[in-house]
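Entry: chain A
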Amino acid sequence: MAVLSRDLLLALRRRSEVVNPLLFFVIVVTLFPLAISPSQAVLQTLAPGIIWVAALLSTLLSLERMFRSDFEDGSLEQLLLSPCPPTILVLAKVLAHWLVSGLPLLLIAPLLGVFLALPTEAMPTLLITLALGTPVLSMVGAIGVALTVGLRRGGALLSLLVLPLYLPVLIFAANAVAAAADGLIVTGQLYFLGGLLLLSCSLAPLAAAAALKISIH
Partner candidate 1 sequence: MWYWLHRFSSPAYFYRFAGKATPWLAAITGLLLLAGLYGGLVLAPADYQQGDSYRIIFIHVPSAWMSLFIYVVMAAAGGIGLIWHIKLAEVVAACSAPIGASFTFIALATGSLWGKPMWGTWWVWDARLTSELILLFLYFGVIALQSAGEDKRTASRASAILALVGMINIPIIHFSVEWWNTLHQGATVSKMGAPSIHTSMLVPLLIMALACKFYYATSLLMRARAELLEREHNSNWIRDALKNHG
Partner candidate 2 sequence: MDNLAEFFHMGGYAFYVWGSYGLAAVMLSYNIIGPLWRLRGLQRRLSLRPANSPGVSKP
């Protein structure tokens, strides 16, 4: 798929834009032990929430990249005028965004888990929730970016639009990790996250494509 490979190539050429949200993720997480307490017991209870909130925020930072520069240099219009259906286009863009910003979170999260004294039993669950949850964040975020890309002050608005929609992912993912740390079974939460992923994959591209058409008006 041409759009996917182009976006990946662009990400490769603009490495700092890819690395910055990731560094942000790491730095936010390290703030918490300093701000609250380095005690293992405290960190352990907070770890799932901290990691997930930080993941949410760093996704938010990288979201704009999905359509903003394409909008500004006119290539978004070209993309929408191409024979390729806009939903497929959005899917390709979201996939590229996730590969560049969601997947690295997944790779770096175990390290942060160690920082925050997350028990080893909870690590697989942390990874699974990130694997299921971060694509949802990219999907839902795509709608938000598509809606705000035509606005001059889109950035702050984006977080207002998108964060409330992220709530279910946050609740279930952070909870699953916490429950796994307590040695509980978390299949229910994981199924729910999987359901959210399916739902967002089927509906978000439609909404984002419609939003893009309105934004380039």
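Everything that follows uses one rule, which is that a contact is a pair of C-beta atoms (placed from the backbone, for glycine too) under 8 Å apart; a residue touches a chain by one contact, two chains touch by 3 or more; residues count from 1.
Keep in mind how these were chosen: all candidates are chains of the complex that A comes from, given by their letters.
All values reported here derive from a predicted model rather than from experimental measurement.
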Among 1 or 2, the complex member that touches chain A is candidate 1
Parts of chain A lying in touch with candidate 1, wherever the complex brings them together:
140, 143, 147-148, 150-151, 153-154, 157, 160-161, 163-165, 167-168, 171-172, 175, 196, 199, 203, 207, 210-211, 214-215, 217
